[in-house]
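Data first, discussion second: the structure below is written as C-alpha cells.
One protein chain is absent from this view; the other protein chains keep their places.
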Amino acid sequence: MNHVIGIHDLGPSGVRQVLDQAADWKAQSPGEHLKGAVLGMVFFNPSLRTRTSFELAMLRGGGHAIVLEVGAGTWKLESREGVIMDGDKTEHLKEAIPVLCRYVDLLAVRSFSDGTDEDLDHTEPVLEAIRRYATVPVISMEGAREHPCQGLADLLTMRENFGDLKGLPVTLTWAPHIKPLPKAVPNSFLLSAITAGCQVRLAHPPGFELHESVLAQAAALAAETGATLKTTQDQAAALAGSAVIYPKAWGPTVAGAELSQASWCPTIAHLNGMRADAILMHCLPVRRDLEVSSELLDSPHSRVVDEAENRFHVQRVLLDRAYHKKENSL
Amino acid sequence: MNHVIGIHDLGPSGVRQVLDQAADWKAQSPGEHLKGAVLGMVFFNPSLRTRTSFELAMLRGGGHAIVLEVGAGTWKLESREGVIMDGDKTEHLKEAIPVLCRYVDLLAVRSFSDGTDEDLDHTEPVLEAIRRYATVPVISMEGAREHPCQGLADLLTMRENFGDLKGLPVTLTWAPHIKPLPKAVPNSFLLSAITAGCQVRLAHPPGFELHESVLAQAAALAAETGATLKTTQDQAAALAGSAVIYPKAWGPTVAGAELSQASWCPTIAHLNGMRADAILMHCLPVRRDLEVSSELLDSPHSRVVDEAENRFHVQRVLLDRAYHKKENSL
Partner (left out) sequence: MNHVIGIHDLGPSGVRQVLDQAADWKAQSPGEHLKGAVLGMVFFNPSLRTRTSFELAMLRGGGHAIVLEVGAGTWKLESREGVIMDGDKTEHLKEAIPVLCRYVDLLAVRSFSDGTDEDLDHTEPVLEAIRRYATVPVISMEGAREHPCQGLADLLTMRENFGDLKGLPVTLTWAPHIKPLPKAVPNSFLLSAITAGCQVRLAHPPGFELHESVLAQAAALAAETGATLKTTQDQAAALAGSAVIYPKAWGPTVAGAELSQASWCPTIAHLNGMRADAILMHCLPVRRDLEVSSELLDSPHSRVVDEAENRFHVQRVLLDRAYHKKENSL
C-alpha cells in the first residue's frame, strides 16, 4: 500500500518521480484524476495550509475530503496498546482507524509531538500505529518526527529555482521563538535535501542538536545519494556560498537552552556571502521579526508563498499514487 | 414527511424495508441517487463515525453535506419555548430550524442527554422540538432517548450473521465505565431487537434499570412482533444460549450505584455457554479493558467494525427515503 509517513516510504527514486509528476501537473492540470475518491483527514492539531491544500487537491481532482478534528468535533483517541482506557481518551485507534478505512478511500493524518518524550517522538508513534491498523493508504500531514509533504514541496521549490539539486549548497538554520517547537519540519527538510543529493549545511546554537536517529538516517542516505552534511554552530560560515537559507525554530535538547537568541533571526544582511540568486524558504506559519525579519520576508528573495503553493502540487501526486492502487472502499 | 427520530417513525414493516434495501445496496451500489441533495448536519455533541458515515453517504450518492457544530463554530441554541432568552443561548430553534430548512434539503441532528433530567430526556426534547419546526425531513444522529441509525445498523449486522432475526436470542448487557453514559444506544438496541422479533435478554446490576417509557414501548412492540424480553441481574444466565453479546455502559437510575463493577466487563470467558457462532457487538467508541476486554475485541467473534460500516448502509437508505419525498428547497 502506498503509505507516505516518512521520506523512506518513497526513497530517492520515488521522490524524483513525485517531483517530476508534480512539475508536469503544475504546468498542465490533470483534470478529474481523483473522480469518486473520498479522503478522510484526521487532525490531532490545527492547520491552515495543510487543511486547505489537501482538501483542494481532492476537489480539483474531482474527489472530496471529510475533515475530522480529534478532541474538538470528535473523540480523543488512544494510540498506545495494552492500556486500560480509564482516562480522557474515549476511543482507541485500533477501532477508529479500521472503521474510517471502511468508509473512505484514503486517510491523511496530522499528529504533532506533545513535547514530553523526544525518543518516543522519533519512533513516529501515532502515525506508525495508524499504519499498522489501516487498510487504505495513509499520508502524513505532519507527524512527531517528519513532515514529508513539506519536504517534497521544499524540493519542488528548489528545483524551480535551481534546476538539478545534486550538489546544491543549502543551509538549514535554527531560528529563535517564544516556545520550543517540534522538529518535524527541520527533520524533513534535512532528509529531503539529503535524498535529493544536496550539499547540506546545518547551523544551530549548542543545545539544539537534531535527534540522532535523524542524523543517522541522513548519513546513510547521503552515502546512497552523494549528498553531504556539515553541522556547525557558526551561522555565517554555513551560509557562505549557499543558495538557500531555510530558517526554522525548534526546541532544545538541553533543558534551559535559550530560545530567544535574536542574532539567529535572518535579515537582509544575512544574504551577504550567499549566492546572488539566493532564496529564503520557510514552511510557514512564520512569526515576523522573531524567526525571520520582515525585510527579508518582504524581499524578492522570499519563496515562502511558492513553497506553500507547492504543497498542493506534490500532495495531489501522492494522493493520485495512493488512490490508484486502491479503489475498493464503500 | 419522512422524519426518523425514533424507531416508531419506521415501525416493523418500515424497518424491514430499510434493511432489505440496505442489504441490496451493500451488494450493488445505487450510484448517484442523491444527486443535487444537500444535507445539513447539526451537532450539539461530538462525532466520528456518525459524522463520517453521513457525510460519506451524501458524497457517494452524488450529494453534499454541510456540517454545523453548535456552540463551537455556531451559536448555542435554545430549545425550550416561552423562556426569556437572557442566558447563554443566542438563538432559538424556532428561528434556526426554519432558516436551515430554507437552505438544505434534509437535516440530521445529534443532541445527547445533558444528564440532568431523565424523564425529560425520555421525551426526546430537542429532536422533537426540531420535528415541530422543520419543513424538511429530519434524521436523528442520536438523541437523548434513541439512536435509531445505530439500532438499524445493529439489526443489519445481526441479519448478515444469522439471517432471519425472529426468535434469535440476543443479550444486551450493562458494562462498567468511568462516567454515567446516556441510554440512547441501549434503548435503541432494545427497541430494534424487539421490533425485529428477537428473544431479548437484558442484564444489568440493580440500580441500572432502563426507563419505564422504553420498557413500556418494548412491551407493546413485543406483543405486535412476537418478540420476548427477559430482564435479569444475572449476566451469565442472560448469555446462556445467546447468539449476540452487546455490552454497553450506561448511567445509574439510583444515585451512587457503582459504575466500576469489573466483573461485568466481557472477556473471552463470557462466551462459554453462548452459541458457538456467537458474536460481539458494540456501537463504538469502546474503552478497551474497561467496557470490553481487548482479547474479546480482537477475537474473531467481534463484529464491531462491520457494525460501524453498516451505519453507512442503513443511513443512505434513510436519506434516500427522506429526499425523494421532498425536493423543493433552494
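In this document, chain identifiers A and B correspond to the written order of the chains, with residue numbering beginning at 1 in each.
The rule is short, and it goes like this: a residue touches a chain if its C-beta (ideal position, glycine included) is under 8 Å from a C-beta of that chain, and two chains touch if they have at least 3 such contacts.
As the structure is a prediction and not an experimental result, all values here were calculated from the model.
S.K.: Looking beyond the chains shown, say which of B:Gly82, B:Gly163, B:Gly256 or B:Pro300 touches the absent one.
M.R.: B:Gly82
S.K.: So which of B:Gly6, B:Gly40 or B:Pro266 would be touching the chain we can't see?
M.R.: B:Gly40
S.K.: For the chain not shown, which residue from A:Val38, A:Val138, A:Leu190 or A:Ala308 touches it across the whole complex?
M.R.: A:Ala308
S.K.: Hey, which of A:Arg16, A:Arg275, A:Arg288 or A:His301 is the one touching the hidden chain?
M.R.: Counting the whole complex, the residue in contact with the absent chain is A:Arg288.
S.K.: Would you write out the residues of chain B that touch the absent chain, in ascending order?
M.R.: Where chain B meets the chain not shown: residues 38, 40, 64, 66, 68, 72-75, 78, 82-86, 90-92, 94-96, 98-100, 102-104, 330.
S.K.: For review purposes, identify every residue of chain A that touches the missing chain, sorted by number.
M.R.: The missing chain touches chain A at positions 29, 43, 46-49, 51-53, 55-56, 59-60, 67, 69, 72, 178, 284-290, 294, 297-298, 304-305, 308-309, 312.
Convention: only the chains that are shown with their structure count from here on.
S.K.: Determine the centre-to-centre distance between chain A and chain B, using the mean Cα coordinates as centres, and give it in whole Å.
M.R.: Spacing between the chain centres: roughly 40 Å.
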